[in-house]
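The complex appears here without one of its protein chains, the remainder shown in place.
Take a look at chain A:
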Amino acid sequence: MTAFVETDPGSPPMPKIIIDDTEHDFPDGITLIQACDMAGVEIPRFCYHERLSIAGNCRMCLVEVVGMPKPVASCAMSVNDLRPNRDGTPPTVLTQSATTRKAQEGTLEFLLINHPLDCPICDQGGECDLQDQTMAFGFDAGRYQDNKRAVEDKYLGPLIKTFMTRCIHCTRCVRFMSEVAGVQELGAIGRGEDMEITTYLEHGMHSNLSGNVVDLCPVGALTAKPYAFLARPWELTKTPSIDVMDALGSAIRVDARGREVLRILPRINDAVNEEWISDKARHVWDGLRTQRLDRPYLKRNGKLEPATWDEAFAAIAAKLSALTARSLAAIAGDLAAAEDMYALKELAGGLGSPNVDCRQDGAKLDPSLGRATYLFNTTIGGIEDADAVLFVGTDPRVEAPVLTRAFSVGTSSKGLLPVGLIGTEVDLTYPCEYLGAGPETLAKIADGSHAFAKTLQEAEKPMIVVGPGSACAPDGAAVLALAAKAAKKMGALTGGWNGFNVLHTAAGRVAGLDLGFVPGEGRSRRGGHVRAAGKGDLKVVYLLGADEIDASRLGDAFVIYQGSHGDRGAHRADVILPGAAYTEKDGTYVNTEGRAQMTTRAIFPPGEAREDWTILRALSGVLGRPLPFDSLQELRAKMYAACPHLALLDLVEPADAAAIEKLAGKPAKPGKDRFGLVIEDYYLSNPVARASAIMASLSAMHAGGPEKATGTDG
């Protein structure tokens, strides 16, 4: 017997396998289908998905292994379990052999027995795994003569259209909902040929990640209801971009036809969203075409009337020339890109006003304390290393839905990841210990007197996640200091580990803080700009897409609203300058980890609307203080000079943890108010979402609780 396997006792074995005449070394413990993928050999599959558990029920990935009596399901066969050939050569897998071909053809023939041949009217057509694999691996004709099975369609809520006769029982959707979304909503009832995918008694799916099952479905059984019959995939222009619906900066692909965005799909970004996005990110696209500001407006005689750009600029210039610069304030909204905020800050600075603020929610985050005090320092990828988590005033399931999986699969040395929650008691979908409602509990954690503090202190890599619910409170600064104290006490700032995290909800917030878009030296008053305007201290307020403020409290101030949608800010405005939405401009957004990422323009802004930095550049010329850049490249060069880490696209530059230590040293005497939640209605939390009919229907579904299908629905 020839000694073939030479293993070094110290190193893990590296299984050798011959795949189609080529020998490969593979890492220990992977499955055969993964090995084939690594070797660049395509194995067809339906039920197997690299981010879900293995089901092994579609049988499409059958391959011949020499010496095995029958073809093996490569998704469920470990590379370690294969035996060498009789002559001692490594196990041999044949993916092109007659046996493999026959197995694949047979499997597809079985799958197609009950699958309708309705590709011409199926929304999945053109991007259907079954279609593609039948072309590549299938037989030319079926031999089945009898009647096909028909399955009742199911009501799964306003996002998912079902055509259950097409279902091939891969159960990817069921596994996704329980493993990634963390809710037991979907299930497979019945058995055998009569197995059907449904929710319990057909209530709509309530998870805010449910849209991902449409991407997972390898056939047209689950398709996107809002996108039904709108387009074929080959008609769409696909633009890679970044989502701005939450502060994670999920990678998305914007599919547009002509001047309309028709759908938004996730892109794979392992560092952030893997390949999932929230329902809001996916389905907000219909809000991009309604309520749009497509021309400038000017208030004449108490009424907003359409105007030209020149008239609008002239009105602003006339107003500003009569005032001192300090009575101008600028507030940036949640969806503002870094370039826009930089241009606005330069404009306000050029005019001599220090009154700028990007924290329209009133968060007490202060960039002067150091970048680490407002970032998610652990990073999203770092969550899996954590062995204890404390949430403070946050509902991560709503504020960052995609993170659900990272926390739910987390482990510690003692088993499940211990999770503590201070604030509003919310359902996180994974086991969680509710500790208390407000700062008093946090103080107990910080001084180590709370029972959960012991868990955190014993953990090697504890995390504290401070949400906007606590940072936006009036005593937010003290709460942050207290959280920093707690982080220090629990040992979250040791060595290379930084367990102090701020979870933002606004896509534009971190960039704003990075750029120092906060009140500078010599600001007019303490307290928010809105209050100052209400009191008459500020005469002109420039809103850059800022809608989450109480516009009615702006008093008699002259309000300039620049943004994409006719929302709360625009209703109060005296001058409206139409801007571009996030799909219509190249903008830099920094996510909650501090990762700078760039959106790409997929379509042009409607009507006379323009990219926001160009509006500010044009306005600066009219005001006689032209900004020193004439192109996006020049703007970015200046912005990168001011804020170098914005140039590090897609990377996270670790922030100096010393800032948190310093913050921990500050006096922390917060009040006793319990931590609230900033997002009242997840589906209506920004101007684009509020303009979206799909978001409105989701909001209504959640407000109404579980609803029943009416029969006419869907």
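Rule of thumb we're sticking to: a residue touches a chain if its C-beta (ideal position, glycine included) is under 8 Å from a C-beta of that chain, and two chains touch if they have at least 3 such contacts; residues count from 1.
Quick note on the criterion: contacts and distances are computed from a predicted model.
Protein name for the hidden chain, per its UniProt entry and selected from "Phosphonate C-P lyase system protein PhnK", "Phenylacetate-CoA oxygenase subunit PaaC", "NADH-quinone oxidoreductase" or "Aspartate carbamoyltransferase regulatory subunit": "NADH-quinone oxidoreductase". Between the chain not shown and the residues A:74, A:134 or A:199, the one that touches is A:199. In the complete complex, the hidden chain is touched by one of A:190, A:352, A:607 or A:644, namely A:190. Against the chain not shown here, chain A presents residues 1, 151-152, 184-194, 196, 198-201.
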